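Everything below concerns the one structure shown next.
Removed: one protein chain of the complex. Kept in place: all other protein chains.
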Amino acid sequence: MAAEFWVVVEHWRNQVSEITYEALALGREVADQLGVPLRAVLLGHNVKEMAQSLGKADSLIYVDHPLLSEVVPETDAEALVQLVKERKPRGVIVPLTNVSLGVGTLLAARLRLPVANFCKDLKVVDGKVHAKSVLYGGKMESMVTADAEPAIFGLWPGARKAESGRIDQSPPVEEVAVSLREPPIRLQRYIEPEAGDVDISQQEVLVAVGRGIQGRENLELAETLAKDLGGAVCGSRPVIDQGWMPLSRQVGKSGLTVKPKLYLAMGISGAPEHTEGMKDSALIVAVNTDPHAPIFNIAHYGIVADVLEVLPALNEAIASKKGVDRHAA
Amino acid sequence: MNILVALRMVPDVVEELEVAPDKKWLDLEFVRMVLSESDDHALEEALLIKERQGGKVTVLALDAPELDDALFAALAKGADRAMKITGAEKGVMTREAAHILARVISNEPGLLPADLILSGTQAYDDLDGLVAPLLADELGLPFLGIVTNLQADLSVGKARAVKEYPGGVRGEFEVALPAVFGIQAAEKPPRYVPVAKVRAVMKSQKIESVPAPAMEEVGLSMIQVLEMMKPQVSGHAVMLEGPPQQVSNGLCGILAERGLL
Partner (left out) sequence: MGGVGLAEELNTSSACTEITFENLLQHPKGREILTCIQCGLCAGTCPHGDVMAYPPRRIIGMLRAGLLEQVFKSDSLLACVACYACMAKCPRNIQLTEVLLPLVKEQVFLRLPELPAELHKALENTLRYGNPTAESPRKRAAWAKTAGVPIRILAEDPRPVDVLWFVECQNSYHPRGQDISRATARLFHALGVDFAILGNEEKCAGECARLLGETGLFDTLMDYNMAVFSKYQFKRIVTSGAHAYDAFKYQYPDGFKYTLEHATPFLSKHMDSLKPRLTRKLEYGVTYHDSCCLGRHNGFYEEPRMLLRAIPGVKLLEMPHNRINAICCGGGGGGMWLDTYYKSKGYERLSERRVKEAVSTGADVIATSCPYEITRFEDALKVLGFDKKMVVKDVTELLSEAMEG
């Protein structure tokens, strides 16, 4: 058993994902607490230069293979299977994002290893890694351990600040070969979101609507607010799923990450899949009828009320502050 | 076209969740169970495919409180066969549940060969694994998750699956069938089924009961829960109180102070 701790590097469309740096920051702490080296594992094709920012790791295991140019869960998992089988690290952090979902579970299944999902934190207690996993959409947390090693940790975004995991320095690179078969799955093409729409990631003010908006009809309330504040409307996944807004307006795991000066979360519960896309906003104000909605844990200001009552009142208040007469014919 | 849909009941978070006295799991006394949301989407996607191309949809799930309602609703929506797996140990987590599902799928007559095996991409209690990749691994089938659109062409033995990526980007994949898909969202929101139809189905159709296979290996999960607790919030919002007009004025004041108004 190699006494080392691993972090799988996630990259997509030629960019190392933010979560990789978060994972490296966390992995660094765990490796230090365990007293073992931290290794980053980079699977890809012609991406060696990505090593440049991965210096938080003590070394980089780099696997270059054409079949790894896009993430296909079973192919990436197969590469990891071979590496893990060979080296048997103490543990492996695998990001849990749209890009990498499934890789961790397949790796664990193939080697009959434990996997703990939804990890928000890891720490070492008496030489063993303890994971804090978030369950039930953020309503509960559990402290868990694995019965065997290597243990796979499916990491959720936000465990650490990305800045603490990123360093302008390449670790020593070790190139390793794996043998991969052509998978029965092939990425044909990417479909970009509708062009010509607002780029919400560039907005300073966002009015985000969730299920609480109840219907496409009520969007105009949010649009009025956004207009008066000089921003744009965006939404959580349920609103986009219903077709009330285009995909380009989606914030969260399957949408965009935004960091506006003001994020107004209207009728959004604050499940992790959404908050990961906006938690770094400078000022977060949330309105929700549920006083226990997880959104209030990350919001700076909260209002327990029905969005459909607050929006008109807020529009009115802003209008009078700005001297706008909305009822003028 | 033979489609299998694996469903799971999960705790309903509309109810206030409490920790059990032993602090290791939920207090199950007041917990109500509900069909995992993305499993509902998986069922809807299966039904849409059946409506477009014909075929048979079988739903299966491990027995749980309120499961029968969900299975009858599935039948009323258009599923052809509903199977309940009984006798599994209580409190089994996802990893073991997926193993039981895989064994039943392999051994029960009429389930395999299947063209598509669907499940929700992820449930919020999938602590020790995700159902779709676990099924895929055990059944030796390809897997793709976070799928929002699925078109199967049996004549060439392939499916076109659209997967969601960050930033509203989607990826179109070609997948050899049979395969396992983790559905994120169906092409349309899950349909409503009139209660009268469900009640009629309760009288005219049966849920098949299949005993869970004896577990030849124990401790599949390999994850131990030391403690479960409500989130310790490092911070909490400053709450503005009062009727809508009052909080709105208050909020305007705050925004003005910060130069946002």
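Order of writing sets the chain letters: A and B. Residues in each chain are counted from 1.
Everything that follows uses one rule, which is that a contact is a pair of C-beta atoms (placed from the backbone, for glycine too) under 8 Å apart; a residue touches a chain by one contact, two chains touch by 3 or more.
All values reported here derive from a predicted model rather than from experimental measurement.
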Residue of A:Pro193, A:Pro246 or A:Pro312 in touch with the missing chain, whole complex considered: A:Pro312
Among B:Leu112, B:Val198, B:Met239 or B:Leu260, residue touching the chain not depicted: B:Val198
Where the missing chain touches chain B, by residue: 14-16, 30, 34, 188-189, 191-192, 194-199
In chain A, positions touching the absent partner: 214-218, 242, 308, 312-313, 316, 326-327
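FYI, only the chains that are shown with their structure count from here on.
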Geometric centre distance via CA averages, chain B-chain A, whole Å: 20
In the complex with chain A, residue positions of chain B that touch it: 10-11, 13, 16-17, 19, 26, 95, 121-122, 124-130, 132-134, 136-138, 142-146, 160, 162-176, 179, 182, 184-185, 189, 219, 221-233, 235-240, 244-245, 247-249, 251-252, 254-256, 258, 260-261
Residue numbers on chain A that touch chain B, as the complex places them: 12, 70, 73-74, 97-99, 101-102, 105-106, 108-110, 113-118, 130, 133-148, 151, 183-193, 205, 229, 237, 241-242, 246-248, 250, 253-257, 261-262, 283-286, 292, 294, 296-305, 309-310, 312-314, 316-318, 321-322
